[in-house]
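Take a look at the structure set out below.
One protein chain omitted, others in place.
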Amino acid sequence: MFFSAPMGLAELETEAGVVEARMAFHGRPSGLVGVRVPGESARLLAAGFLGEDENMLTESQPGQAVCELANMLCGSLLRTLEGGEAFELAPPELMPAAGAIPGVPGPPPDASRSFRIENGVLTVTLHLEAVT
Amino acid sequence: MKQLVVGVGDGGVSRDADSVIVTYALGSCIAVTLYDPVAKVAGMVHYMLPESSMSAEKSNARPWMFADTGIPLLLRMALDNGAEKRRLAVFAMGGAQVIDGRGVFNIGKRNCLALRKALWKAGLVAHAEETGGTLARTVRMEVATGRVWLQTPGGQKKELLARPPAVQPGAVRGEQQWR
Partner (left out) sequence: MALNIMIVDDSPVMRAFIRKVVGLTGLDVEEYCEAGDGEDALRLLRERWMDLVLTDINMPRMNGEEFVRRLESDEVAAGHSGDRGVDRFQSGAGQAVNGARSQGIRARRSRTGTGDAICVNETSVSR
């Protein structure tokens, strides 16, 4: 649906200009799946998804496309990791631009993997809540 | 029977019922054919690369070379020659994984991805497809009928046939495969 494919693993890139969406899931376990891409890649993904020229996109569409990608990757990841469980899923949320809100950075993810895609790096992160 | 040859990085349309459009040596390249059975308009593009942004100066001079310029151009030319979009049969072939020694994600696969992206953007659906593999293909398309044949080196000539529709008209009440 996004007409993009990973072209190998990559190193995590700097935070400048990235678009990030996170999606919370509740079940056994609970946690967060995050998807992060550079702004340019977000535009390319949105253009592919919508079948539009990049210069025809509205300002919010790249972020919405990354949210949809997070939605799909979250479902796929949970199905792969915990196929027998049922989860409640919160709607994906777009994170504020890096540096827009100063504060203490959150805990590092429990798992993270970056992939080279056309004109950028796509990073998927997984945070798990401790089981009490 | 006249032969209209579409070269590598080339394309065109025809309404000449005595002609066969042919393209050779489809390796990692992809050929897309369009056919309107009512207006009897046939078209073919043989593109080499996925994105015209890869070579700005070439995309203007040679739009047929790229999926993202060649496919919309083929559609436009077919429509300009009397085809109607909703009547078009769309076939695609090629995108073989030719060893290029450079990277794991080779041009054949990228051309296949670019095919889907360009068809989606143009609002077209492929009715038949034979892509991937490792062999180069030759494609022949009869303008009079829209029939398409493929041939691989040392292989039999075989006709590419459209998939039957998943849902038959009038079968709205029928049981549908739930994903």
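What to note about this one:
Order as written gives the chain letters A and B; numbering starts at 1 within each chain.
Here, a contact is a pair of C-beta atoms (placed from the backbone, for glycine too) under 8 Å apart; a residue touches a chain by one contact, two chains touch by 3 or more.
Source: prediction; values computed, not measured.
Considering the full assembly, A:Gln61 is the residue among A:Ser4, A:Ser41 or A:Gln61 that touches the omitted chain.
In the complete complex, the hidden chain is touched by one of A:Leu32, A:Ala46 or A:Val124, namely A:Ala46. Those residues of subunit A that touch the chain absent from the view are 1, 25, 46, 49-51, 60-61, 64-65, 67-68, 71-72, 74-76, 78-79, 82, 85-87, 89, 91. Contact between subunit B and the unshown chain involves residues 86, 120, 123-125, 172-173, 178-179.
Everything below uses one rule, namely that only the chains that are shown with their structure count from here on.
Those residues of subunit B that touch subunit A in the complex are listed here as 103-105, 109, 113-114, 116-117, 120-123.
Residues of subunit A touching subunit B in their complex: 3-5, 7-8, 48, 51-52.
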